[in-house]
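Let me give you the structure first, and then I'll get to my questions.
One protein chain omitted, others in place.
Then we have chain A:
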């Protein structure tokens, strides 16, 4: 295999990244997305790759794709209409969820409607206890009745989720067999088969999402593979996973739950790679699109992982790259409330109608309009010429808040930006507190259409060290998928209080996972290289309700004192204290298997042969004053160039805004490394 291709299909653009195994060189390409004719963007992209770069489909040996089809299905709730079979007397598991709801200061607070409405939930006569022992055998008549009810209710598939199925799935399996006999046409899903975690709501919810998206994801992948075959791409399709790895399309079809965050995770992997190459050990990645900003923490090239990521109205409890969405993007709308106070967001103009200055029907002022009125964007075509900036419309829109505020237009624009940034600051600061990191040691790596536009302002508020803008911020997601390792997670619920007697169980669980993991990597994924295995355990003090992840040594799985010590140490690092006398529970063992894929050699940026020359000076309104900023064209910048703000760096897919006091340096890979001025003490 000579060429590796990664593709990211976004709302407006589709990005291609092509890696040549022979020399590690990377080729990128951007084409319009075709929501009207999905798949056409791939055809167009491959055509252009051939025409411009001589890249032939037959030479492609590896093809990865990150997609949002799963997450969109959940947000729009237009997937499979499932019926849910629960243990009888626990039918409200999805309805009650974990009780606590958002906006809980409000008398009108409510939980989102469950993904499976209560009228399609059926209790089954069966019960297993916490040890997995059968208390009430499963009753075939009650399954038959439920199948009948499910069909009558219009269900298109059935999810089985019984209490304690993670420990003993026999009843779920028996129910599945019965349903297949009674209604062979209905797809059937089982909670313990999809992701066998303890905690009934979390397991049921995760399985419900997986079942809900399954047919759409499968159809999408079928069509995508057909298109590739027509184009003559003969290698298998691989899909990026929420956990930052990749898997074959067959697995993605069967285990949809693994690929829901495929798109966002790819961006983070790409950001991690760029940061690592640039020698930046601590990164916060900031991907600002039209409606939201996604933030992730990356340390030493490794993103933070978690479970419980938010998808639409729900959380999904499988291991994922930890990405937090904060509620403001380039399309967030500014308004003035009845007290004459300016507000920005959470309402957004999204990508349609979009900001007023895009001239697609938007009339209300957005953050992007404010940036335009300030003179900070619009000096080069936006989005590869797809959008021409209509300054008059931006001014008219911003005028609708400047009027009531009784201030000049530019000042209103400046205040919209300041307020928007302070809102992002509040959300990001909460995230920083949660991760317990010292943000002053971190660089903010900005991508997405609006990331480089706002990153300097946010980094200054957060007191971060620097801002990094990679040469092609738009292509990070496509590249992320391309370079992601083959990666899969395996878990065993152990649920034991640590004592020497537990050691054989741990060893047995690890052996089982190891065999499964190696089989997955070498047989199912056809990976011939060396496997990397990482073991961790989710542990807690007895009585606690949340576990923390503790990395463990594979060859010391029977060393109970060492495992216990590792937990105390980790607890101390995270929470500042440890209780050496308390009993420790090990709930889950997790083994992550990875097979490394080749990485690109990022093309060095040619060295500067003289100082950076601005294109011209442009009038801007920045930090509350009219001034002139030096306008640079990104393609003209060379390694070693250094220049101070105020400056604007324009490139086809984004604009970087640099206020006064900041200093821009171009590194050896063409990244802009922007130093944030020290705060006055």
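The rule we apply is simple: a contact is a pair of C-beta atoms (placed from the backbone, for glycine too) under 8 Å apart; a residue touches a chain by one contact, two chains touch by 3 or more; residues count from 1.
Going forward, contacts and distances are computed from a predicted model.
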{"item": "\"Fe-S cluster assembly protein SufB\", \"Taurine transport system permease protein\", \"Spermidine/putrescine import ATP-binding protein PotA\" or \"Hydantoinase B/oxoprolinase family protein\" - which is the UniProt name of the missing chain", "value": "\"Hydantoinase B/oxoprolinase family protein\""}
{"item": "Among A:58, A:75, A:101 or A:134, residue touching the chain not depicted", "value": "A:101"}
{"item": "Which of A:279, A:408 or A:436 contacts the chain that the document leaves out", "value": "A:436"}
{"item": "In chain A, positions touching the absent partner", "value": "89-93, 95-96, 98-111, 117-119, 129-130, 135, 153, 163-164, 166, 198-202, 337-343, 405, 415, 418-419, 422-423, 425-426, 429-430, 432-434, 436, 463, 495, 497, 542-546, 574-577, 579, 679-681"}
